[in-house]
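Everything below concerns the one structure shown next.
In this view, the complex is presented without one of its protein chains, the others remaining in place.
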Amino acid sequence: MTESTAPETTDAAASVPAEVRVAVLGARGRMGSEAVQAVRRAEGLQLVAELGREDSLQALVAAGAEVVVDLTVPSATEANVRFAVEHGIHCVVGTTGWDAERLDRLEVLLAEHPGVGVLIAPNFSVGAVLAMRFSAQAARFFESVEIVELHHPDKVDAPSGTAARTAALVGEARRAAGVAPSPDATEHDPAGARGALVDDVRVHSVRLRGLVAHQETLLGGVGEQLTIRHDSFDRISFMTGVVLGVREVGSHPGLTHGLEGYLDLGL
Amino acid sequence: MTESTAPETTDAAASVPAEVRVAVLGARGRMGSEAVQAVRRAEGLQLVAELGREDSLQALVAAGAEVVVDLTVPSATEANVRFAVEHGIHCVVGTTGWDAERLDRLEVLLAEHPGVGVLIAPNFSVGAVLAMRFSAQAARFFESVEIVELHHPDKVDAPSGTAARTAALVGEARRAAGVAPSPDATEHDPAGARGALVDDVRVHSVRLRGLVAHQETLLGGVGEQLTIRHDSFDRISFMTGVVLGVREVGSHPGLTHGLEGYLDLGL
Amino acid sequence: MTESTAPETTDAAASVPAEVRVAVLGARGRMGSEAVQAVRRAEGLQLVAELGREDSLQALVAAGAEVVVDLTVPSATEANVRFAVEHGIHCVVGTTGWDAERLDRLEVLLAEHPGVGVLIAPNFSVGAVLAMRFSAQAARFFESVEIVELHHPDKVDAPSGTAARTAALVGEARRAAGVAPSPDATEHDPAGARGALVDDVRVHSVRLRGLVAHQETLLGGVGEQLTIRHDSFDRISFMTGVVLGVREVGSHPGLTHGLEGYLDLGL
Partner (left out) sequence: MTESTAPETTDAAASVPAEVRVAVLGARGRMGSEAVQAVRRAEGLQLVAELGREDSLQALVAAGAEVVVDLTVPSATEANVRFAVEHGIHCVVGTTGWDAERLDRLEVLLAEHPGVGVLIAPNFSVGAVLAMRFSAQAARFFESVEIVELHHPDKVDAPSGTAARTAALVGEARRAAGVAPSPDATEHDPAGARGALVDDVRVHSVRLRGLVAHQETLLGGVGEQLTIRHDSFDRISFMTGVVLGVREVGSHPGLTHGLEGYLDLGL
């Protein structure tokens, strides 16, 4: 474990806003090491601990962490988060494996620690989350909606999880508004060019060398088209969401599931 | 004036929702004649009057209009709307020329007729309005934002009014959130390739034969891009917004300025 | 039949290049009436006859036509073209139905009339033809190629004929160059999101209200992508190719199949 210098500057810094003291769990992993650098670069944040698999969670307390970023593994994340909550430390969690049962147990614990905030986000890409949100919001105003997702050719699943989730949100929004499924006069499609039907929404999966992760929602009405496209060129883009989460978690007590809870779109 | 058949089916239709009785003013104009057709096609709407320049507004009353669509000229629109409001008829207005003074007078009148709704919309394209809204909402989450608008080459102004308005909304949202202007290291641009700076946002105007009216907001952060594009292929797309306005105006008493007031995006 | 004024201006016009005298067959049809207007608007062309179903082909001779544009029906086109060739009139043919047998018979006839040119083009959109050509030329330089075609939702076939033809040209170019099929690690695609496989090339068909006919060829290599997109917003775009054909057919004796034969891309 690497412990950063103690915050001895409190007197001198009395007049400036104190920096948020952040610890990263899983700091040697691919995402964790990106998070370490992102916290270091971010204004107003101070990295106070980087913990790996063998490090004791007590180090969080010793370092005076106010927010912990958990980018570990499904088998470790629940114990990490419970420890933090019990010690009054806010959590930003990117690790998967949080099923309904775990979430329920966490809600119970948080009820006993009312000032503590936990953000559990399956997707930390602000752009991807916005693209999903906008797609769902716009879906009921257009006669037709289809989704095209484009990824590198080493991906084993089609469609992508994000595309399936977007289709589900779009389908739900249209059903709730009483909008009919997109019109489609196709009678002859012997080779399946029309793609997959997911929640009444057509999804097309392109695989192309050179790409990373990209998605377009195409919405069409008489005489017009609205396109919402997100391009993820590099996993580093997730760090924008991690830093946003670290900054906001202290003012969102309780459990927030999904980064969208922090994106106040201010209607 | 063409008056439609009277609503004699009330008894038989007692169990189904009554159709909204709609009149179109300026019915012989380009937009007005589109509106006539759009109302005829729309489910749940019944066209009860089509008025031209010489027709008496009394025909609105005689026809039992519940909603009037005003697509006339700046010199006529205020009198039309006042007549309608005084007779308890809701208004959907696409005519320009509503300056602050006119709007103030209308607010006073509406205060005396509390159940009546008026929608005045400078842009009836649902897609264009959503694209502007989404651009403004997303603007503060990205380091860079630029706008590219593309139109037919017979357009005399650059940038387009919609692009200038989008830039203003984007700039305002970024300033409100304390986001710095988009980074730009350009030192050498002798011919002005970087386009116009509108409210701290770069705007680029493309003119191309074959196009109608198109706009992209490009938002970029480290490792990712979000693109919101609207294509207007045909003015008929405005009719989606007109029909939406007609359907909603009855449940939005008072003055609403801008179609966005009716697009409940349900955060 | 409408016969245009006779060319009495020959003396006065001695010093300017004579206009090409053009007749349109099928002039009352949808495409034919567009062609009539396009010829009228085009510099250097003179419309001398517009023939419908009942008009005698002799009118072509009477009007002094030098080029005939055939936009009729499969059952009429062969007789029309044979008549024209026998009378020394060049032909630009957009009618379908020219199978191998008909083409063979036409070649025999043209051999007897060595100065006469015939262009038979299944697609008169210059942009679509260039997009196909460029896609095929670029195909062997990229590891991955996929095609996305987007049309209005009233289309009954998927994929579009143009997309299938592009896939065939791309597949052929790659096989000829010994390039392997595009990589694809997909193992799990229960709903068919990966689209159709046409000549070893993935083709995706989007159907969206508001669209007309659009196609993208996506070519990807390590670290880069090349995209060739064609948008057909209106059938009027075919007229650019018709006018090009009319201008060029006189200097291309014999049979040319496909507009690409006239697009000298000047390597």
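Should a chain be cited, it is by its letter among A, B and C, assigned in written order, with residues numbered from 1 in that chain.
Here is the rule we use: a contact is a pair of C-beta atoms (placed from the backbone, for glycine too) under 8 Å apart; a residue touches a chain by one contact, two chains touch by 3 or more.
Everything quoted here is computed from the prediction, not taken from an experiment.
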Visible chains in contact with the missing one: A, B, C
Which residue of B:44, B:97 or B:153 touches the chain not shown here: B:153
Residue numbers in chain C that touch the chain omitted from display: 125-128, 130-131, 134, 137-138, 141-142, 219, 221-237, 239-240, 244, 263, 265-267
Residues from chain A at the interface with the omitted partner, ascending: 210, 212, 231, 233, 237
Residue numbers in chain B that touch the chain omitted from display: 142-144, 146, 148, 150, 153-159, 163, 182-198, 202-211, 218-225
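Throughout what follows, only the chains that are shown with their structure count from here on.
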Between chain A and its twin chain C, rotation from the CA superposition, multiple of 5 degrees: 180
Rounded Å distance, chain B centre to chain C centre (Cα mean): 40
Approximate Å spacing (C-alpha centroids) for the pair chain A, chain B: 34
Set of chain B residues in contact with two or more other chains: 231, 233, 237
